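The complex appears here minus one protein chain, its other protein chains still in place.
Coming up: subunit A.
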Amino acid sequence: MRDVAVVGVGLSKHVSKRRDVNIPELVWEGVSAAYEDAGITPRDLDGIITGNMPAFEGVNLPELWGAGHWGAYNKPVLRITTGGTTGGSVGHGAFYAVASGLMDTVIAIAFEKQSDGDSTAGLNTVAVADMAPFLSYGIDPAFMLAFGGGAVGVAVYQASSYMKRSGCTPHHLDKVSVLCRTNAAKNPAAHLKQPGLTPEEVARTALMQYPLRFGHVCPASDGACAMILTTAEKAKKLTDKPAFIRSVASCSEEGALVGIAAAGTANTDPCAQEGCKVAAANAYRKAGIKEPRQEIDLAEPYAPFAHQLLMFYERLLLCDEGEAPSILDSGSMELDGALPVCPSGGVISTNAIGASALERIAEAALQIMGKAGEHQVEKDVHKAVAHGWGGAVNLNVVAVLADTPTPRG
């Protein structure tokens, strides 16, 4: 296996409605920034790995009309789509291409232009896997909707369960939103920027569904992210300070949605997220990391809902279960803290869904390369963990990045 280096990162602006550009043009903003950052042109590419959510923009083959625009003429194009984890899986696909020796230089592109389509309709096509048993038991879909459908429906059961088991209070949820949205205010690519936001202001936003308020939930964004990955040898010629993707690992559980998924590892507590623990342990092992709590400098968990930042911090094995709320209170997760979390502002501030899990890897890379700008954390970042959650709420993807390649032998 070969070492894999990140030599370029590009992000478009993220806002709720980009009516001035179409999808290929929006994505080009991220893609061209990545080419410029890496100092290469599309001619240097061996292939393109891309992805977005299935059917979100009303089309299901966007890579084929977008790829030419992004520099893929006469090049291999591979689309990967795995729900909320899509961007992470795209990053993994690009990693596999370079690590395997099959390609030297690839671009990973992930995007979503939610304002062009109907995200609820798109999500329904993802949710059919979980809805199908309901329907086949003879349940009217309206009855099912009363139980809280969609992504928020999944999240509220998870949040209730996590809060009970961890001691996380509504005030902790408010503080997570403040941490993320104030970090986002320093990130030019972020969507919801709220400098000076206070927990009291978050607590005054309307309830979406118990226990989550609007202030605890991600926005719907238009945006794109691109990363250029290459071999260690080629990276040397392009930059003095690449970020290395040391390892990737993913784990699919059976439906982790509480309820009657006719599936489940019998571990249907939606906050258990055993798959995240498995993926994290595998990723650390492959990355040569023995003590993640001591060795990881920065975490970008995938948290579109406030409780998930704390829950996934625990499931990424960065502390004991139930410890994350007090770690948040300690200030350790801040930009100047001991283990900064979501310095980018996280998914709770910016969610162009298909792009979001790639943006976690991109932020980890930017922080290691020292190119994050105003939201660059205070400490030196040698090792970072980036995470994605999605699929049919049953897939976790983890990547470990570092400023040096994986030690071998």
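The definition used in the following text is that contacts are C-beta pairs under 8 Å (C-beta built on N, C-alpha and C of every residue); 3 or more make two chains touch, one makes a residue touch a chain; residues count from 1.
Heads up, the rule we're going with is that contacts and distances are computed from a predicted model.
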| item | value |
| --- | --- |
| Among "ABC transporter permease", "Electron transfer flavoprotein small subunit", "ChsH2 C-terminal OB-fold domain-containing protein" or "ATP/GTP-binding protein", UniProt-listed name of the chain not shown | "ChsH2 C-terminal OB-fold domain-containing protein" |
| From A:Met1, A:Leu64, A:Leu102 or A:Ala121, residue that would touch the chain that is not displayed | A:Ala121 |
| Residue of A:Lys164, A:Lys241 or A:Arg285 touching the missing chain in the full complex | A:Lys164 |
| Which residue of A:Ser32, A:Gln209 or A:Asn282 touches the chain not shown here | A:Gln209 |
| Residues from subunit A at the interface with the omitted partner, ascending | 19-22, 58, 121, 124, 128, 132-139, 143, 146-148, 156-158, 160-161, 164-165, 170, 203-204, 206-207, 209-211, 254, 258-260, 262-271 |
